[in-house]
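Submitted below is the structure of interest, expressed as C-alpha cells.
Here the complex is missing one protein chain, while the rest keep their positions.
What follows is chain A.
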Amino acid sequence: MFETGGMNRRALLQRALVLAGATAAIGACDAIGFADSDSPFRHSAEDMALITALANVIVPTGDTVGAIDAGVPASFEGLMANWASPETREAMASVLETLGALDPDGADFAGLSEARQAELLTAFDTEALAPAEGGGGSPFGPPPASNPDYQRFKQLVVVLFYLSEPALTQEIAYTHIPGRWDPSVPVTPETRPQGGPGMF
C-alpha cells in the first residue's frame, strides 16, 4: 500500500544515490519522447534536414553545446508526433514551409551556408518577433509576437535545448538534488543561471 517503517541515514543515502544515478539506474524512459518509427507524423528527410538546419542556426554549436548536440531535431519531431494537436502540427508545418523558402533566390534553406542561413533567419526573426498589438500573454513569458506561430516554433526549439542534458550540464546549471539551501552565493565569472522546470 505505502512504504512504512524507519529509514536510517544509510537508507536515505542509498535513496539519494539512486536518484543521483539518474536515468541509467531508473531504466526505460524515453528522453522527452521521440517519435515511434511507424508514427504517421514522422517528418520527411527533407523536413528533418530543414529542422536540423533551423535548430542549428537558432542554437548553434560554438564554444559550447548547441541544439544538435542536444538532439533537438529528433525531440522536436517527437513533440510533433506525440504532443502536438492537428492544429499545431499544421501551424508548425506552415512555419517550416515559410522558413524553408526564406532564400529570395529560391535555394533550399538547408543547403545554404550557415552564415547565409543565419543572415536570412535573423532578419525574419526580428520582424516576426516584433510585439503584437494588444499585449497580453504569460505573466512570466515574452510578449505575444506579430508572428505567433513562428514564436511558438522558436520557443519549442529553445525549450527543448535548455531542458536537455547537454545544455543543463554544460551550458547553464542544474543540480537535480541540491541537498541544501544557500540564500546568498557570490557571483563569479563562472556563475550560470539555474535551469530546469520550476521557478526557484
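Annotations for the structure displayed:
One rule holds in what follows: a contact is a pair of C-beta atoms (placed from the backbone, for glycine too) under 8 Å apart; a residue touches a chain by one contact, two chains touch by 3 or more; residues count from 1.
The definition used in the following text is that contacts and distances are computed from a predicted model.
Hidden from the displayed complex is a chain whose UniProt protein name, among "Multisubunit sodium/proton antiporter, MrpG subunit", "(2Fe-2S)-binding protein", "GMC family oxidoreductase" or "Phosphate transport system permease protein PstA", is "GMC family oxidoreductase".
Not every partner is drawn; the one left out touches chain A at residues 1-8, 12, 15-16, 18-19, 22-23, 26, 29-33, 57-60, 62, 64, 66, 75, 78-79, 82-88, 118, 121-122, 125-126, 128-130, 139-142, 154-155, 158-165, 168, 171-172, 174, 176-187, 191-200.
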